[in-house]
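See structure below.
Here the complex is missing one protein chain, while the rest keep their positions.
Presenting subunit A:
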Amino acid sequence: MTAVMQEAGAPFGAALPSGGPAIVTEGLTKRFRGGQVAVDALDLTVPRGSVFGFLGPNGSGKTTTIRMLLGLVAPTSGEYSVLGLPQAQALPRVGALVEGPAFYPYLSGTANLARFDAADPTAARGTAGRRIAEALERVGLSAAAGKRYRNYSLGMRQRLAIAAALLGPRELLILDEPTNGLDPQGTREVRALVKEIAADGTTVFVSSHLLAEVEQMCTHAAIMRAGRLVAQGTIASLSAGLVARVRVETPDAADAARVLGTLGLADVRPGDGDVTAELGGHAPERINAALVGEGVAVRGLAVVRPSLEDVFVGLTGEGFDVDG
């Protein structure tokens, strides 16, 4: 993959790897004819080489944004730039999976990929066979290459869509909900694939409504809610505003709360059978020792790191409802 990219991108070799952001949008807005605002003044910057998680509940404008980036939907106002190039030049360098797989049911996996490869004016017919075989190999579909798409399972269809996105040397991969419909094994494979692709230097822009998934895969993230961008940045910077808490499971909640208070922990909240407090700079093992020393029966002690879900709740005051 790396070799292919260098070969095809040779004329730009010097400029590309350190180039500007892979995606920039400024005030990007889409108002559909019904008056519904799907995307509202979106200012997004996706750095080159990042694995960028685009988060939000279903219906928060993620797919509409992706459709605008791919030139499928015209923005009502605002500007965007993909790879810093005019659209027709950028798109051949972008692999995309948009809102689930869509193929010709009566064609085989190989024939379907050949069809989409033929639609790319920069793709060479001579290398199509090899590139298609490689893409199928990469997503583990080689054995089913000759089978009709009609007979593919949901997971195989999703993989074929990812294979289509990998047909050429890509500088940017836009994956809209890539793990939809995949079993846990398939989900792990997609995650591994994304990491592998990113290691080659390809920027990966992955939308998801699964916070945990983004946390595991991504270096950066943006959070959307009702068409608006709520936050964006590195995963670390997003959760920087939130602090880790310590949670003590104990029948003596009141005593434990007192001990935590004397240790200097902030925001001690005694509950029914447990106590939580901000961890601050304290070492968990010392907290445990202090509790045991004071005769508090400790049944469990855990440090709760803030998750992206906490970030989301903290930013929006709402739960991250998967069903949106």
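In this text, contacts are C-beta pairs under 8 Å (C-beta built on N, C-alpha and C of every residue); 3 or more make two chains touch, one makes a residue touch a chain; residues count from 1.
Criterion: contacts and distances are computed from a predicted model.
In the listed set "Universal stress protein family protein", "Succinate dehydrogenase/fumarate reductase iron-sulfur subunit", "Heme exporter protein B" or "ABC transporter permease subunit", the entry agreeing with the UniProt name of the missing subunit chain is "ABC transporter permease subunit".
Residue A:Val98 is the one among A:Val98, A:Val190, A:Leu210 or A:Ala257 that touches the chain not shown. The chain not shown here is touched by just one of A:Gly19, A:Gly201, A:Gly233 or A:Pro284, and that residue is A:Gly19. Looking at subunit A, the residues touching the absent chain are 10-12, 14-16, 19-21, 24, 26-27, 32, 67, 70-75, 77-81, 84-89, 91-94, 96, 98-100, 102-104, 106-107, 114-125, 164.
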